[in-house]
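The complex appears here without one of its protein chains, the remainder shown in place.
On to chain A.
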Amino acid sequence: MSDQARIDEANNTPPAVTEKHYGLFLGWIEDRTGLISRLNAVAGHRVPRRSRWAFVFGSATLFAFILQVVTGITLAMFFEPSSATAYQSLQRISTPGTAEAVVRGLHYFGASLMVVMMGIHLIRVYLTAAYKYPREMQWISGVVMLFLVLAMAFTGQTLRWDQTAVWSVVVGAEQASRFPWLGPILARFLMAGDTLNAATLSRLYALHTYWFPALLFGLIGLHVFLVLRNGISEPPVPGRRVDPRTYKQQYQARVRRDGVPFWPDAAWRDTVFGSALILLTVFLAWKFGAPALSKPPDPSLINADPKPDWYLIWYFSILALWPYGITNLMIILAPLLAIAGLILLPLVSNKGERAPSRRPWAIGIVIVAIGMIFSLTLLGYREPWLPRFAAPPLTAQQVNSTVPSVVRGAALFHDQSCILCHRIDGQGGIRGPNLSEIGERLTRDQLSWRIQNGAASMPPYAGVLTTDQLRDLVNFLETRH
């Protein structure tokens, strides 16, 4: 049967099934809507036999999405998207022990669930090359959804409208503004003006609750329609190459020969896995409740340490670690290259081997990407670049000297902000080298030179320290070994 014939069959089910078949109520529904027979046709469509647990992540993402829709609408019934009162309404919603707090917890952990499932689904589809003919549009619609879900994650975080949220909007807008020509327009679009203002939150709220979900609903519809139309991809077999001229006939023949009905033979795994994850999310939401809010959204409280949620921490690390000179280039170019590469992938390579064992570079790319994101995330939580503003002065015991110049130098080490980035005996920041034993590594001249000239991430202290101060500081550092 040709592909078109299959669709025709699905769309024009002959009215052979009658009310008797379905009973009085369902029969009435079927007669007036035709939905029952169509749902039956969809449920019964044949899928490859060997579609096992590796194939559950797409439907798990859908389960998570439905959870997000239901909990999101519930939160919208309590949240006040007004920049003056949003924070208070969130505090109310987050009151421990209330059902609202559990719902907010569900929405929070559900977001993580959706991002994780989407990521695994993406990796599975990439590793098994399921994006090849005829499923190119499934991949492309999936890539667009990937970025929409990340946009949902970002705007969702900003709706918390606490200190972190407010600075995240600023950081997001600043990044957008680096884009040539279009950048400032994008940034102002995001903030609804030149700066944070009363309309900023309303705009983010509209994006998060109306625009992006509307697009997602449409794209999910397309994605699922295409899965039904083109059939679930088979687990790859080494040596069985995809050839667009023969693929559809061969797929149909194989599925007819030894496929199984989607429901329940294949779908039970989807429902069991998806339901287990929802139950896990409910457990987490009950156990941990809503995530804590940071300080109020008052830009005059400047002791802020804004940080994205965990799934964007790796990107946050990249922003701090890129060679500073190419930051602008990378903020603009890297995401564009990522989007272009992902979208072009099935158009460039839509035939040939699907088995991961015959595509070692695909395995390599996945390992490198996961390794990078994992290590950058770890680094993001360590925040080595963060100045340790709260580091107290070194104690007399740590200084371990009564020489007046050394004691003065130790005080300067704190007062002149060295301690923000340098660690001595476990105290201070970790951006710069640990100076606990610096006296053994550098001579007096080398120490003076470094302090006065600075480095890429260290400010030069020439002009900041007097000659006497520099001498005291060097005297102090020399005693460190």
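The rule is short, and it goes like this: a contact is a pair of C-beta atoms (placed from the backbone, for glycine too) under 8 Å apart; a residue touches a chain by one contact, two chains touch by 3 or more; residues count from 1.
By our rule, contacts and distances are computed from a predicted model.
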Its UniProt record identifies the chain omitted here, from "Electron transfer flavoprotein subunit alpha/FixB family protein", "Hydrogenase maturation factor", "Acyl-CoA dehydrogenase/oxidase C-terminal domain-containing protein" or "Rieske Fe-S protein", as "Rieske Fe-S protein"
Among A:26, A:42, A:199 or A:253, contact with the omitted chain is made only by A:199
May I ask which residue of A:24, A:99, A:302 or A:348 touches the chain that does not appear here? A:302
Among A:103, A:127 or A:187, which residue is in touch with the absent chain? A:187
Have a look at A:431, A:450 or A:480 and name the one touching the chain we're not showing. A:431
Which parts of chain A face the unshown chain closely enough to count as touching? 82-85, 166-167, 170-171, 173-175, 177-178, 180, 183-189, 191-201, 203, 296-300, 302-306, 319-320, 322, 324-329, 385-387, 389, 412, 414-417, 420-421, 431, 454-461, 463-464
